[in-house]
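Just one protein chain is left out here, and the rest sit where they should.
Labels A, B and C are assigned to the chains in the order they are written; within every chain, residues are numbered from 1.
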Amino acid sequence: MRLKLGCHLEYSTTGPVPFVFNVEVQSFPGQAVEQETLSISPDLRLEHWTMPESGNRYFRVNLPGGPLSIRYTATVNVTPALDNPTEVAEIALSNLPLSVLPHLYPSRYCQSDKLDRFARSTFGHFHTGYSRVNAVCNWINEYVAYEGGVSDAMTSAFDTVTQRAGVCRDFAHLGIAICRALGIPARYISAYALRLYPPDFHAVFEAFLAGPHGPAWYVFDPTRLADPGGLVRIGVGRDAAEVAFSTIFGPACSAPPEVWIEALEPAPDVTVKAVRPNRA
Amino acid sequence: MRLKLGCHLEYSTTGPVPFVFNVEVQSFPGQAVEQETLSISPDLRLEHWTMPESGNRYFRVNLPGGPLSIRYTATVNVTPALDNPTEVAEIALSNLPLSVLPHLYPSRYCQSDKLDRFARSTFGHFHTGYSRVNAVCNWINEYVAYEGGVSDAMTSAFDTVTQRAGVCRDFAHLGIAICRALGIPARYISAYALRLYPPDFHAVFEAFLAGPHGPAWYVFDPTRLADPGGLVRIGVGRDAAEVAFSTIFGPACSAPPEVWIEALEPAPDVTVKAVRPNRA
Amino acid sequence: MRLKLGCHLEYSTTGPVPFVFNVEVQSFPGQAVEQETLSISPDLRLEHWTMPESGNRYFRVNLPGGPLSIRYTATVNVTPALDNPTEVAEIALSNLPLSVLPHLYPSRYCQSDKLDRFARSTFGHFHTGYSRVNAVCNWINEYVAYEGGVSDAMTSAFDTVTQRAGVCRDFAHLGIAICRALGIPARYISAYALRLYPPDFHAVFEAFLAGPHGPAWYVFDPTRLADPGGLVRIGVGRDAAEVAFSTIFGPACSAPPEVWIEALEPAPDVTVKAVRPNRA
Partner (left out) sequence: MRLKLGCHLEYSTTGPVPFVFNVEVQSFPGQAVEQETLSISPDLRLEHWTMPESGNRYFRVNLPGGPLSIRYTATVNVTPALDNPTEVAEIALSNLPLSVLPHLYPSRYCQSDKLDRFARSTFGHFHTGYSRVNAVCNWINEYVAYEGGVSDAMTSAFDTVTQRAGVCRDFAHLGIAICRALGIPARYISAYALRLYPPDFHAVFEAFLAGPHGPAWYVFDPTRLADPGGLVRIGVGRDAAEVAFSTIFGPACSAPPEVWIEALEPAPDVTVKAVRPNRA
């Protein structure tokens, strides 16, 4: 499916402040970037860096002070593979590629070590496989209220499992922490998301499972708010700490980000499918 | 029912250390102390104090150094009132005696404020009354493993709700925190407990409810380990912080406490009853 | 010193909501209430209760819905005793009246158990006595920024010691937690406070020390924002959980409280004195 998307970010500072952005979409077989523009005003020098292990694309601007406007647009062709959920299994720890091990470890906002017993007592008896991760998402969706203003930038999965309210970021963190506690590697994904309303940057997660064509990352959205087939990846990380859309190293004023996305052709129906971004 | 009980505590220190103990049983209409002995070796001066608002009995020993042995025995007649659980209701906050309000507030180990959403989303839709507090106990009993060595003196209800393991103290703290979050006053009880195995000091909790004879405290034991009709109260408090059986203000070695209790007559069957200590 | 003070509180609800208030001042030898009015609109029934162990005065209103206005005024003569700080010592744990022990225990917002090593390593080597508690206040004043919007109703001393920002409530909680960890009983005081700007309910703490006339509670204000001789006590408690000026058991809108206080005669200079409220 071809999608057109973009964002517009505005800031102002009274002195020199460095900004790092992660708003450009990733590029991989299942997500082809057809066209892309990035414009910045004033016309400052940008430094770009793509993180080799994740494919995340960062750029830095050193604003001397005054207003800053960032405008990004892209046309992307997203062609995820769609597998049959019943053919997607978990992978034994004796078999897991060692390279995905870092996604089993606890991280700042996904303290899987502290959620170990909770996860095993709540989900340990479920049938393993895609359906178990899906059951984790259903549980989060049922027991955690989607509500702004309850969580903040310091809220972690350990808080959310008890406080029972949060936004997409908190839902993803909790899903990741539970999966890791169950021995399933999981990671955080920031994305442009079709049909998210109101439009904004979205957060979902991926779990590493064994599909019919081999081990792969599969996407899960415990908020159920966006179209899982209409996600365009920006950042991949252990948790939100690694993929903030903007990191501002100093005092700044900001307007709420404007984010948009539209499908240029009808979206395939993926609701009963296991969605694999098709990265390799 | 008449019970005989006691404890034997041993310590040693290398220098002067004050000790405060709370091992003597309370005395009230439903718990008559027939006979009691307290012996201490060496023969040090004891200071006694009974807390007016709780009836807790404390004594202090200032050990100059060396060994300390405390031996306490009592014969007690316990005659709790037994009500029909279906006749025990919750009390609206508009109606609650103001004097029990302190047992609605969060305390060190029972952070009802942090468990608010969890409590309401898990238990908010239950029928109110004795049966709801009982359902809280069933939930704790099902989802929290009774297991030593996982929790410690700093473990609170906020930890236990996620870590899902603990001992009687942790079970009681979680029950109290959930009740308070649901608007039900609840407090911590330390006790000698019939049929607890291995014998030890026990912890349960009381919730303030409206029984057929008026508002009263009812006892609940989420561990389901002891006989609810065979509890002999030692201390009542906001949580364990207030009713430690011993508080030691300095370095000391201690042996595990020896605790014993036996029924001097057959215990009544209280399993389907709401047990009210009969304090007023 | 004679003071005139009061507050005006306004709320509105769409349905029946019980409110409990603790805004009326205490009455004891050093704080004589000369005149007092409490008016409420609409004209609803009030239930009053004074907590025996603290002297806190609570009242409840069950608002059927609609607006609620509470207006309280009092004229109070405050005559604290003023001792020489160098004559105020700490009290050995072997000597402390057992009745103040509850103020040594950790509470919801004053986790002295978790601050134990911090307190001892930071303040353990100070000269004991009034000056050590004063040094605790100086430390808080120097290292914690007085700043709104950083802390909230769930913030505790354990958070503040690291987050290093908060309001009077957080300053008092940290002072209490440190004192308890050092073996000094301490408790939370809510008060009307002369020269606090902008005027609001204030929070300070009291520590239990041995003065020239025997053991007594002495007041400390780590914010240094108000006149320690011009405090009029409202509530005394283990921490803020027990002495909220209003507790609202349901959804309500509220206006910021209006609080006022003025001296009816020149205030004595107490800056170099140890202020003892003169309660007994």
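Going forward, a residue touches a chain if its C-beta (ideal position, glycine included) is under 8 Å from a C-beta of that chain, and two chains touch if they have at least 3 such contacts.
Predicted model, so just to flag it, every value in this text is computed and none were measured.
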Touching partners, among the displayed chains, of the absent chain: A, C
Residue among C:A32, C:L46 or C:A145 that touches the chain left out of view: C:A145
Touch residues of chain C, complete complex, unshown partner: 114-115, 117-118, 121-122, 143, 145, 158, 161-165
Chain A residues touching the omitted chain (full complex): 16, 18, 20, 47, 49, 51-53, 58, 60, 62, 92-94, 97-99, 101-102, 105-108, 111, 113-114, 153-154, 183, 238, 241-242, 247, 249
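Basically, only the chains that are shown with their structure count from here on.
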Topology of the chain contact graph, where touching chains are joined (line, ring, star, complete, other): line
Separation of chain A from chain B, taking each centre as the mean of its C-alpha atoms, in whole Å: 47
Approximate Å spacing (C-alpha centroids) for the pair chain B, chain C: 30
Centre-to-centre distance between chain C and chain A (centres being mean Cα positions), rounded to whole Å: 46
Contacts with 2+ other chains: residues of chain B: 114
